[in-house]
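Left out: one protein chain. Kept in place: all the others.
And then subunit A:
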């Protein structure tokens, strides 16, 4: 067989296959240049090739993001919390139908009403929690922050709605989870062509928003109110194979989407005071990171709370223990939807409830009575309270309240105790309930109590006070004896402190002895062992370090006995008080007495030194030849074993071999590691490093029990827990709606503090208006939603933050907000209003946190203006800039400037006009100039933090903007008269002096210009002369005066005469003019007439001539 040669392959040269191949082969001329002539395109320069490789690797690195640990890689499928799949969309697009159809695909259970999260086991390795997101922005925000996969339902017949885009924007800032689009209402299209076009259009729009090729499903129609089975099945398959990306915020913060909540406030207290704060327990899977007990929680829509307690509960919807070979059977397809009244198991701290479906059948009389009992709205206590008793006929009926009032004084103490210890109260209640097996809820559902399979206690204080085991009141004598015995042993071993917990224990036991001996019950048999093991546990270092409460209680008990007590001080206390130093104790160490020169001591420490270690083959090692003795022997005094040189040699050989092997292994390992490192780049090594660390962390405490483990590292994601929160506002219960998500977000170290944040913010390009500084804005940041008043600013090139009145239109700016401290790089979305649909697009801005601080410096420009009071060479006295010398002192040395651009510096305040100062300038300053000082005035952001309490009040309305208030109340915008524009007084026209040209220059100029210049000069001289004449004052002699006087008179007379003559001439002239005008008119008439006659004559003669001419020619 092996020798047989295979038949050779013969390439077909004819026939259809050969034809096809020929067709495939591109003819040479059709190839592009590179293909045709590959040799021409090999690399020619090494630099270019290097550049190309560099560019390629750069591009590769550019794709990398800081790796985030993916918890799925560490946890097994069973340990992971169910994935949260949220169905989001505007109303009436088919969200509920979609969930129903999907559930129908997964589980045989039927759900009447979809309320709250619904957890389903969907496969061998996967569970899913479905949640239908209502169409309010608050819920959309909370869901956007928590959902792992979002099914975005879009009504294709309508197209995209604003809500969808708003939601996508919210997702973008909070870390983008996986999104799948689902187009519904496709059956409304009649025209298949139109359907095709719409589908394509919607798909591309969807891709643009998410990423090219994002998954979009088409649900083509409904049959009997359900989507087509095949399509839903397809969608379900896609859901089951989705890979989830780890998101930064979620992988570092724990959170719970509560499936259920219960008000556990004692009802009688609520009855007394219906407005009191409630204690509420929330149930749900922990997601994200580990949840530390007693950490702070943010209940979205309510506020920040301390976690009162957290308990681990058994998983109500676990994956099947045995992984089935093919598909899940019906029993394994569990569904858990406590708020939709589905899920047959309810787990509480102390009990498990089994849901019993109500079976309709013929009721007997007894059953009827039972039903009646079940349907009563009031409890027996209430009915008792309301019932009245009439003692005498006609007397006022006595009610229970009346009785209570009387008893109140006595009862108060009791009540207080109850208040203090809620847990105790619960326990009592539970004990009472234990008798009756069926619990009836308000809506008539019957629940049956089953024994609790697991019970976890977390309360650390409980633990520390009671030790690890909760001792029963009736301890057994045997047990006591055993304990005593152990105690003795422990003391002998020197394990116990003088007065630590043990004494306490003894006391307890004594008390128990006094109580009397009782018979041992069967079930208590194991208790001895348990107690013993607990005792051993107590001696661990952990207990010594962390348990110290026992002794203190003792002290306190003592205090109770007497009113005053002498203060006792313990030994060494003073020393501890006076010195708190890490160094102190090392000095007082107990080994002071050791003789360090002693050979034995030296030998015993030898292994700690390189040079002395017998296993180390070191040259430095001092060899002691004298020690060699014959054969092995044991030094009975010191207990040391000595060995002969032969055995030593043998051992040495062995150890040498071992060492060699170790070395080889070490080398191999190192070599392999190096190789691995070389293979993977920095990025992948970082990633794998993270993963190994996480695995290590998971393994470190794997051996511990759940309780201890939670103490070390908190509750891990995937645990189903019950979280008790106390002092929750009553409105939470009153206005509770299962449709809205209950998000309990864990807060990390320091995130509960409040301070100022600076963030980079940009107005959303779809938001209609720019945002104004100090206008309230609602932020969704971290887990929280809150209203605050941002102060916008821009950073100058020198790092100064300058306040802005409004955000820029298309640019980022910086906002300073008063908000809870949130880590840098967390994104946020901001809204002006969460419910006002008239604004069009509700997301007003988006951004990212840059910095946290308790104060930020944002400034606005302030110009202080002054005028010179006196101006010397370069020194100017400036006034009106400041009002006091103190103000001036603050600005000494500050740079100032005049309007004309001369720079100067403030020197010193002047004594006289308050606020004036001396300043020096780089040049002479005119008195008419204005001096100003440019300063920066700090602006503080407003300290407003107003959490959005949407779970307390559905119609939560925040603080309004000033603009809205003005519109509402019809208030005009206040205007400062100073700020109004007024007509500017016109300047008096300037008199321009004639141009002066130096004579030297003038003489050189061409004649034409020179003439004018000369003229100018002459004129100027004349003017000057005139001016001089006017200015000159002439003092006259009396003679001259007389002459002048006479001349003046003569002149006057002459002028008078001249004036008269002129007037006469003027008159004559006018008369003459009139006369002339008349004559002219006559003359003109005459001429006209003459002309008329002449022309006429001429015309006739011409005519005659023409006539003659024609005659002559004829």
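Everything that follows uses one rule, which is that contacts are C-beta pairs under 8 Å (C-beta built on N, C-alpha and C of every residue); 3 or more make two chains touch, one makes a residue touch a chain; residues count from 1.
Note that in this section contacts and distances are computed from a predicted model.
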item: Which of "RNA 3'-terminal phosphate cyclase-like protein", "RING-type domain-containing protein", "AP-1 complex subunit gamma" or "Intraflagellar transport protein 20 homolog" matches, in UniProt, the chain that is not displayed; value: "RNA 3'-terminal phosphate cyclase-like protein"
item: Which residue of A:230, A:608 or A:912 touches the chain not shown here; value: A:608
item: Among A:40, A:366, A:541 or A:811, residue touching the chain not depicted; value: A:541
item: Residue among A:125, A:855 or A:1104 that touches the chain left out of view; value: A:855
item: Absent-chain contact - pick from A:580, A:809, A:978 or A:1029; value: A:580
item: Subunit A residues that touch the omitted chain in the full complex; value: 252, 289-290, 292-295, 494-495, 497, 500, 540-542, 544-546, 548-549, 551-552, 567, 569-573, 576-577, 579-592, 594, 596-597, 602, 605-613, 616, 620, 693-694, 696-697, 700-701, 711-713, 748-753, 755, 821, 823-825, 850-855
